[in-house]
Structures are given as C-alpha cells and as structure tokens.
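See structure below.
What you see is the complex with one protein chain gone and the rest in place.
Each chain carries a letter (A, B and C) given by its place in the written order, and its residues are counted from 1.
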Amino acid sequence: MSEQAIQQDETLRGWLKTVIGKPSFEWFIIGLIFLNAIILGLETDKDLHASYGSLFSAIDRLILSVFVCELLAKFYVNKWQMFKDPWSVFDLFVVGVALVPATGHLSVLRSLRILRILRLISAVPSMRRVVTGLLNAIPGMGSVAALLLLILYVSSVMATQLFGGAFPEQFGTLSASIFTLVQIMTMEGWADISGPVMDKFSYAWIFFLVYMLVTSFAVLNLFIGIIVDAMQTEALVPLQAHEEEIVDDQTREIMTELAAIKDEIRELKKS
Amino acid sequence: MSEQAIQQDETLRGWLKTVIGKPSFEWFIIGLIFLNAIILGLETDKDLHASYGSLFSAIDRLILSVFVCELLAKFYVNKWQMFKDPWSVFDLFVVGVALVPATGHLSVLRSLRILRILRLISAVPSMRRVVTGLLNAIPGMGSVAALLLLILYVSSVMATQLFGGAFPEQFGTLSASIFTLVQIMTMEGWADISGPVMDKFSYAWIFFLVYMLVTSFAVLNLFIGIIVDAMQTEALVPLQAHEEEIVDDQTREIMTELAAIKDEIRELKKS
Amino acid sequence: MSEQAIQQDETLRGWLKTVIGKPSFEWFIIGLIFLNAIILGLETDKDLHASYGSLFSAIDRLILSVFVCELLAKFYVNKWQMFKDPWSVFDLFVVGVALVPATGHLSVLRSLRILRILRLISAVPSMRRVVTGLLNAIPGMGSVAALLLLILYVSSVMATQLFGGAFPEQFGTLSASIFTLVQIMTMEGWADISGPVMDKFSYAWIFFLVYMLVTSFAVLNLFIGIIVDAMQTEALVPLQAHEEEIVDDQTREIMTELAAIKDEIRELKKS
Partner (left out) sequence: MSEQAIQQDETLRGWLKTVIGKPSFEWFIIGLIFLNAIILGLETDKDLHASYGSLFSAIDRLILSVFVCELLAKFYVNKWQMFKDPWSVFDLFVVGVALVPATGHLSVLRSLRILRILRLISAVPSMRRVVTGLLNAIPGMGSVAALLLLILYVSSVMATQLFGGAFPEQFGTLSASIFTLVQIMTMEGWADISGPVMDKFSYAWIFFLVYMLVTSFAVLNLFIGIIVDAMQTEALVPLQAHEEEIVDDQTREIMTELAAIKDEIRELKKS
C-alpha cells in the first residue's frame, strides 16, 4: 500500500471511530432495533403478513444491512481486537444468524432472526450490567446444579426401571422420566402423576417423598447461595469497606494526637 | 372582593383547616369508607340488590357527596398546592371516577366506583407508608423487568413462528404466545403445554428449557434485588449508622483523655 | 378452715408442685399425648374402629381424665395465676373442647378432640419457642396483610360486577369471586380461569395483569419483611452487640494505658 493510501485509511478509521462512538449513532442503532422488533412482531400476524409481507421483508433486509455495515465498520476500526469483547461477538452471532441461507425445512433458522432484537442488551449499558450480573452469579451455582442433575439422572433411571412398565407414558423411556421428574421438581401436577403410581406400587411414596424433599431442598439451597452471594457483593462488602475507612480515620486522628504528645515530651526533654 | 369578604374567606379557610385536620374528622372519613365498602359489597348480592337497591344507591350517593365536599374543602384550604401531594391526586382520581356519567355499555366505569375504597390507603398513615415503600422498590427493578419483557417478546415471536401453525390455540397469534409464555413463566401447567409441542417438534425441548431457565433465573434475580435493597435500607444502613456513632463516641472519649494528658505535659513544661 | 386443714392444704400444694415440676412427669404427659395421637389416628380406620372402637374410646377417655386431673392440679397449685400463662390457657382450651357434649349433628366438635395433640407444642420447650417466634413475626406483617385484604376485596367486588354475569361459577357471588381471586393469587390454575374471561371481555387482561402484579408484589414484600425482620433479630442485632463489646474492650484497654501515662506524668510533676 502506498503511503497516501495508508494515510487515507487512517483518516477513514478515525472518522468511523468518531461516528460509531457518538451517542446519536448509538441511539440510532437502538431505534433501529426497536423498529426491527416491531416489524418482526407485526409479521407474525397472518393478515398483515399477507398484505404487507414484502414491505416488512424489505425493511427487515434494510435494517439487517445497516447492522452488517455497522459491524463491518467496527471490525475496520478495532480489527481483531473486536473479538476480545464478548458483547461484539454476541452482536456478530445474532446478526450473523440472519445471513445463513434458510432454505427448505430450515424455517427454524428463519425464526432465529428475532434473536437480533437481543442486540438491545449489548446496546443499552444498564441492560448489559444486569446480564453481566446474572452471568457472574452462575459459577457459584455450579456444584449445587451438578448435584441436582446427578439426582435427576439417578432418579430418572430408577423411575424408568421401576414404573416404566406400568406407566409407559410418564416413565417409559429415560427422556420421558426426566421430563416427568423435572415436572415433579417444579411441583407442577406432581399429585396427578404420583397418585396413580402410588396406587399401583405401594412403596412408590418413599421414592416420590425422598425425591421431592431432596430436590426442593437442593433448589432452595441453590437460591440461598445466590441470595447470600448477592448480599455479600452488593451490601456487605461495601458496608465493610466503609466501616474500615471510618475506623482508619479515627485511628489516624488518635495517632496524630499521640504524635503531638510525643513531640511535646521530647521538647520537655530538651529543655 | 371587599376587605370584609376577604376576612370572612380567611376565617372560613382557617375553620375548615382545623376541622379537616381533626383526628375525629379523619376517623369519620375512614368510617365512611368502611361503610361504603360494605354497601358496595352487599350490592353484589342479587337478592339484596333487588330488595334494597335504591337504598344502597342513596347511601352510596350520600357518601360520595361527603367525599366530594371533603375534597372541595381541601382544595379551598390548600388551593393548587393540593395537586403537589400525590395522595390528594390519588383521592381526586378515585372519587372523580364515580362522577363520570356511566351510561349505556359503560358498565365498566360503574364497577370502578369500588376503587373509592382504596382511599383507605391514603387515609391510614401505616397503609400509606407500606404503599410508599412498595413504590420505592419499583425503580430498582427496572432493568431486570425490561430484560424479562425483552426475553418474553423475543420468545413469543419465535414461538409464534415455530409452533403457531401446529398449535394455533396456544401459539397462533403473538398475543396468544405471550399469554402462553407468561403462563409457562409462572410454572402453571407448563408440562401440559410443552409436552405436546415436544412430541411434535423434536427440538422444542431446547426452546422450553432455555426459556424456563432464563426466565426463572431473571425472576429470581428480580426478587433477590428487592431483598438486598430492603435489607440495605431497613437493616444494614441503620446498623452502620449506630456503629459509627459508637466508634465516634469511643474515639471522642480517647481524644478527651489525650487532650488532658497534653495539658498536664504543658503544665509540666511551664513549671 | 381450721389451722390444721390449711397446713394440710399447703402440704398437698407443695407436694403437687414438686410432682408437676418433675421432668419424669413431663415426659409421662408427653408420652400420653403421643399415645393419644396414635389412638385417635387408628380410630380413623374403619376396620379397626369396628373391632376395637370401644377399647380406643376407653383409652381416649382415660387419657382425657389424666389431662383433666393434671390441669386441675395445676390450677390447685397456681390458682388464678394460671390464666396469666397463655400456654396454660391454650392447654385448657384444647382439653376443654373434648368435654363439650357432642350430640346429634355436632360431629364437628367430636373431631376437634384431635386438637388435644397440639398440647405437644406447649409441652415441648423447643416447639414452644418456635411457635412463639412465629407469633412474634405476625404483628410486623399487619400493614401489608391489611393492604392485601383491601386489594382482594376491591378486586372481588369489581370482578363480581364485571364478570359475574358471564361466569357465574367463578365470579357469580362475592364469596365465589374472593375464592377465585385467592386461587389466582396463589398462581394455581390462573390461566384456566383468566383465559376464557379474556376471550369474552377484551379488556379483562388489564384487570388480571394488574391484579396479579400487585398481589404478587405485595406477597413478595410480605415475605421480605419477615426475612429482614428475622435477619435483624437473629443475626444482625447479636452481631452488633458482640462488636460493640469488642470496641468497648479495646477502648477500655487504651483508656487504662492512658490513665497509667497520666499517673507517670503526675509523678514526674511531683518530683
């Protein structure tokens, strides 16, 4: 590349960086996301789809191309640094999904276009903070969640072997048992499921009682873990920091006074 | 207005202010609200309505006119200042609703008369405090609530496109999908809804699993946010204030002693 | 009463007091309560009732008479002081219920005999503490509970007027509406109730949405109030007391040292 070309390139990059960084540009993108959300929502209406389908399609494609341009511009500015920011990767993914050709039976892929609306999360700082907060809470749940999955798996295998023959619909296969036991875990219709099983197998109440007690207790502790963590991070740690500061201040005050006394005594000594 | 008229006006205003401010008057209004609640409750009974309908109507109108007079008196006393107090505006609204002529198909407006009973909230200080507390907790929920709405909208559009054709009753229109997904969010009958969908679409379990995990987790964090906030405001901040006071007191005690020592040393120097 | 009789009376009272206060006597009563619980449980079995009904009846009456004697003895010892202890009044009530003649249609009264088993609460100290704790938490819930009741009443009157005509089973009378709205408040089958109503009345979703949001939010705050209170009483207040003690100790240590320094300076002065 000639020196001139490099300079032009730099100028363009600087100009793009300024444009992308402008609040008005961010608001423009947020506005487009909202417009896109409305368009995709209206498109679900059959009548509107029949009358204005092609218009909706055109606007959708227009907005999509703006998004693609925006991401290209961001890539041009930040180069591969862009992939270090998880939110940019997220944007790339939800926009990129719409570019995958959705032919034939891949109507599922078409419906994923709406995921683009989730760009609102990365575009609005307060939403980004909330989601970051939520994601940070996940690692702390790891062990209890693994325990729950283990209990669910063990119980499902057991339920399939014990009740699968008599209740094929609920416990016939491992996946059916998992579905049924997740349902019982959420306390949704547990009595309608376990009632007939208990009528048939006299010992079944032990299985259901143990399963329900253990899983509710584990779920409860999952919640408590999150509550205690949130309390720690958001309330107790700042509180403590503030208190330490106060104690520090008071001690410093006393120490200054003590130093003054020391000086007086030294003066006394000299005299 | 002549000077005499102004003076008369002032006298009336002062007298009204005294009357309205009296606890006995407040109790009288509270009593009327209770009476009104009973009347409006009894009126829902068809037999009683047939026998005593006109009596109930008369008492209701009488109570309404007392409320109107009270509000007029308050306006006469406080003038436009009244509109600065949100509780007065609330009172004006719930009383005013009954004055809108409810003719023809506007039976909905008639049924809004019962809202007048909510004046109990503005009339009883402890209720007012509770509602103020509840309202204060709302802003802190903003971001998570917005996130939940976003997830609900995106999931509803997606569900309408994916399952709308096969399950028109649950997912046929966007509003039907929103209703169904709110229902699933509350864990009410989720298995009866998602079961058939999963049987038809083998990949549907991913949709429902992700949706239920994400929304329950968001709802949980909404709750935790409120709990942490309440703990902060009601327990930790007063605790800290009290502790700071103690540390302050102790430091002051030490500082006084130090000052005394300093004085002694100075005396020593002089001698 | 002759002096001798008084003295005999005093001796008897002293002896009874010793007997009642003995741990072995308390264990005997707890054992009887358990035995009574088993008897009353077995009696619900039709076959056992047919075969051993009279035996069960005899044992039940025997245990009842022991309880009556115990309460008479307690009254003899403590006189009217007994009625100042709420647990004794509770005992009197649950035992007394069985003494009311249950003839004719009063089978309800007969079934209240089982309440006697609740004496276990007053007999076991740790149970008594738990129940006292639960009761202490109630006053703090007062305002929010009153608000909930108010919202429930207002919503029920409104629902009766709006939907009573079209859905007589759910909203036909005020009591039916209250039952239905309590059901919706617990999120139990809310979709099955509100779905048809929304199909008929297009504006009904506003009513249900507002009702569900407001009541869940109020219930949540009821819970949070109890949590914050419990945290206060059981965790934060003792924590603070302990911390104050430490700060006090440290300050005292410093003050002692300061007093010693003062003494030294004074000695210095004298010399």
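Definition applied: contacts are C-beta pairs under 8 Å (C-beta built on N, C-alpha and C of every residue); 3 or more make two chains touch, one makes a residue touch a chain.
None of the values given here were measured: they were computed from a predicted structure.
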Displayed chains contacting the withheld chain: A, C
Residues in chain A touching the chain absent from view: 142-144, 146-147, 150, 153-154, 157-158, 160-162, 164, 173-174, 177, 187-192, 195, 198, 203, 205, 217-218, 220-221, 224-225, 227-228, 231-232, 236, 240, 243-244, 247-248, 251, 254-255, 258-259, 261-262, 265-266, 268-269
Residue numbers in chain C that touch the chain omitted from display: 37, 40-41, 44-45, 107-108, 110-112, 114-115, 117-118, 120-121, 126-127, 129-131, 133-134, 137, 179, 183, 186-189, 223, 226-227, 230-231, 234-236, 239, 242-243, 246-247, 250, 253-254, 257-258, 260-261, 264-265, 267-268, 271
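Convention: only the chains that are shown with their structure count from here on.
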Interface composition of copies chain A and chain B: same or different, split at half: different
Rotation angle (°) superposing Cα atoms of chain A on chain C, nearest 5: 180
Distance from the mean Cα position of chain B to that of chain A, given in whole angstrom: 30
Shared interface positions of chain C, touching two or more other chains: none
